[in-house]
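Below is one structure, written out as structure tokens; the observations come after it.
A protein chain is absent from this complex, but the other protein chains hold their places.
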Amino acid sequence: MNKASRGLFFEDFSLGQVLYHATPRTITEADVSLYIALTGSRFSLFCNQEFAQQLGYSKQPIDNVLAFQIAFGKTVNDISLNAVANLGYAEVEFLETVYVGDTISVASEVIGLKENSNGKTGIVYVHSKAMNQQGHQVISWKRWVMVHKRQEGMQNTFAVEPQLSSQVAFDNLSIPQTLNMSAYDERLSGESYRMKSYQSGEWIDHIDGLTIDDSEHTMATKLYQNNAKVHFNQHQMSSSKHQKRLVYGGHIISLCRALSHNGLANAQWLAAINGGAHLNPSFAGDTIYAATRVMEVQELGAGIGAMRLRTLGYKNNSWQELKPQLDRANQEKSRLPSDVVLDLDYTVLIPN
Amino acid sequence: MNKASRGLFFEDFSLGQVLYHATPRTITEADVSLYIALTGSRFSLFCNQEFAQQLGYSKQPIDNVLAFQIAFGKTVNDISLNAVANLGYAEVEFLETVYVGDTISVASEVIGLKENSNGKTGIVYVHSKAMNQQGHQVISWKRWVMVHKRQEGMQNTFAVEPQLSSQVAFDNLSIPQTLNMSAYDERLSGESYRMKSYQSGEWIDHIDGLTIDDSEHTMATKLYQNNAKVHFNQHQMSSSKHQKRLVYGGHIISLCRALSHNGLANAQWLAAINGGAHLNPSFAGDTIYAATRVMEVQELGAGIGAMRLRTLGYKNNSWQELKPQLDRANQEKSRLPSDVVLDLDYTVLIPN
Partner (left out) sequence: MNKASRGLFFEDFSLGQVLYHATPRTITEADVSLYIALTGSRFSLFCNQEFAQQLGYSKQPIDNVLAFQIAFGKTVNDISLNAVANLGYAEVEFLETVYVGDTISVASEVIGLKENSNGKTGIVYVHSKAMNQQGHQVISWKRWVMVHKRQEGMQNTFAVEPQLSSQVAFDNLSIPQTLNMSAYDERLSGESYRMKSYQSGEWIDHIDGLTIDDSEHTMATKLYQNNAKVHFNQHQMSSSKHQKRLVYGGHIISLCRALSHNGLANAQWLAAINGGAHLNPSFAGDTIYAATRVMEVQELGAGIGAMRLRTLGYKNNSWQELKPQLDRANQEKSRLPSDVVLDLDYTVLIPN
């Protein structure tokens, strides 16, 4: 029998099963620089040690999106190597700060299973938890993926679907203990907009576009040790529907978050992802843009504000053309235009 | 009003205005390795800690070109986001050594303004200063860029153009205090040529060529957090004159400096850039070559020599074909051939 693994199929999952994912990873300063080179991120908290110290951090904190990418990468080999589609995320909570030097390990519990009526695939719901080397939980998230069955046919008569919250409530956000906004310097971060400058319902067109190239998205995905073959194997993907490799959806999240700096430069800390979905695939050559709607704004005390944001990532289009289409889709409760690739609902911390 | 910025236009600049650029950046060992991976640089002082110690450095010094790229990157969002062209550099002085761990912040003063007669653009002259976390000035430079006007038309009747020196005089060079050439080991650096081996007027054909690929030049530019859209947005650039993204001119400087190692391996320390211009754009797929003319050679004492060099970067051509064209252009005082992309006049320190 061949010792290499083809990953798990729908039949290999059972309710309550806990998977301890391999290859825990120590995060270094180099991951931080590579992340900047791969995404163009400019949030000051993660590239300026003096700024981080002014906000109360004695060590260099890791961007939560980078920490999530590395933690998520650990789960791929077990959960989504045979995924048809990564359907969604919910209840992504950043519980403790991840620092340079931390080693992140991840385990996932199967919290839901549902066969599709075609008999070929099923949906697996998992609750994943990332720990640091001290055994503290640093990230917790739920996601669901459509997974191939090993053998066609229906197995079971019932489905278990977990109840997922549509939001990590503002009251339940984990505020980094060290975070101190009193010395926050907007000249360093690049914009003067604090929480009070934003209004519910307001849209921000982040203006800039980033074109994805082959080496960049595959390097990012390899850096996270995410080994899903759809991103890497052109020889096989050339006979797939799109005839090319798919860009890892997480990389699109990173690009959109990096683009959002223009208009949200003070939204330094991603505190939670309430929900997210990859609506369409992206490919090398696509130019990614982002726009954000401010959903809700709330003061948390101690100079800290929280904002719930909805960022749409879209490609090869202009905001002027896309916006009316979005409004129409909203009114008609129809699907978003096909050049929208990401719909991400998340909560950030920002000075008051 | 959209909170994302489209950058400054000509009308937004005024004489004497000081712009404090956002996103100061802590430089790490990772930036050093990435710089090697992106440019192929082989100067020993920046990749060999033992060698750096032999030359008197207790900590790892950062290649001045890398430090300049990062410092320059800070200025783009304010100065050149709407630049039509980066017209030139002058009086680039490297005043103090930048080390791994230093945080670099940059401010620029507007020192000249001049409208173009077309009424559409103007030239902005700035004097930029990069500081480390101790408030010491580490780099000082002047540059001028052609910037779009927000509205067409002439505004003013006078122009202010600064007097710019054509050279940082040898006597005014900042010699790193720690620099000690007495234990310089040419076996480690790779060549036996010291200052005395070079003669004024001598040309060095650096022989090797480096082909630029998309991910490489965009990764370098993102690493420097330079967000000028001409480098990143293929969707928009496809309707521009060249129909593709432009390679960041600074990356061409880095490539030419890296290529110059073959023939100038002991010219470890870039002490000043006297002047520089990007004569033509470069694109992914271009192969960059470099040749250097030794302009002036002078002993500075303590075993240290200075050489003023003029490095031409050119593309997709051979030195045998280009050299006669250069000579002809020189005689006729006409423009350099169109495959010349960079004309850089700078001063290096080299063992005597």
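As written, the chains take the letters A and B, and residue 1 is the first residue of each chain.
One rule holds for everything that comes next: a residue touches a chain if its C-beta (ideal position, glycine included) is under 8 Å from a C-beta of that chain, and two chains touch if they have at least 3 such contacts.
Just so you know, these numbers come straight off a predicted model, no measurement behind them.
Participant: Given that one chain is not shown, which residue among B:Thr39, B:Asn64, B:Ser108 or B:Ser128 touches it?
Facilitator: Considering the complete complex, B:Thr39 is the one touching the chain left out.
Participant: Out of A:Lys59, A:Lys222 or A:Arg293, which residue would touch the omitted chain in the full complex?
Facilitator: Answer from the full complex: A:Lys222 touches the omitted chain.
Participant: Suppose we count only contacts with the excluded chain; which residues of subunit A make the list?
Facilitator: Listed in rising order, the touching residues are 2-6, 20, 22-26, 28-31, 33-34, 77, 101, 103, 105, 133, 213-216, 218-220, 222-223, 225, 227, 229, 232-236, 245.
Participant: Give me the subunit B residues in contact with the hidden chain, please.
Facilitator: Considering the whole complex, subunit B reaches the absent chain at 28-34, 36-40, 42, 44, 47-51, 187-191, 193, 197-198, 202-211, 213-216, 219, 262-265, 285, 287, 315-317.
The rule we apply is simple: only the chains that are shown with their structure count from here on.
Participant: Quick check: superposing subunit A onto subunit B on C-alpha atoms, how many degrees is the rotation, to the nearest 5?
Facilitator: Answer in degrees: 120, to the nearest 5.
Participant: Using mean CA coordinates as chain centres, what's the subunit A-subunit B distance in Å?
Facilitator: Whole-Å distance between the two chain centres: 36.
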